[in-house]
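The complex appears here without one of its protein chains, the remainder shown in place.
On to subunit A.
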């Protein structure tokens, strides 16, 4: 409890690679929830004890595949009602997860617990340059308010 500032948490955690459960990296972090201003995202500082695995190869495969599509990609309800994600949409699912991490961080307080529930809709945006752009509508589940 930091007087007039907020609540600071000191964390020791183990990060697990989503694509390879046996690959882990230790991490220490400090999270400061600000007093009063609930609209301010918590401050986060972290240190990794080791390196995160690179994803260049998987990124390249994904990039090439999307670039080769004739029409812009559109999909919805990922995972579907039965928890299923078609394998070719798994990279889009993972991208959404990462992006949702930012949303979760920006909307977290000491009294929230947010998770990505489902991608409602994803649409590839046509671009004339080399970048890929996707517009997502995601549903986040907040545990306390449900």
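Simple rule for what comes next: a residue touches a chain if its C-beta (ideal position, glycine included) is under 8 Å from a C-beta of that chain, and two chains touch if they have at least 3 such contacts; residues count from 1.
Simple rule for what comes next: contacts and distances are computed from a predicted model.
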Checklist entry - Going by UniProt, what is the name of the one chain that was not included in the view, given "NADH-ubiquinone oxidoreductase chain 2", "Proteasome subunit alpha type", "Carboxypeptidase O" or "ATPase, V0 complex, subunit E1/e2"? => result "Carboxypeptidase O"
Checklist outcome for this item: Considering the complete complex, of A:11, A:52, A:74 or A:117, the missing chain is touched by A:117
Checklist entry - Considering the whole complex, which of A:38, A:84 or A:127 touches the chain not shown? => result A:84
Next on the checklist: List every residue of subunit A that touches the chain not included in the displayed model.
Outcome noted: 77, 79-84, 111, 113, 115-118, 139, 141, 143-146
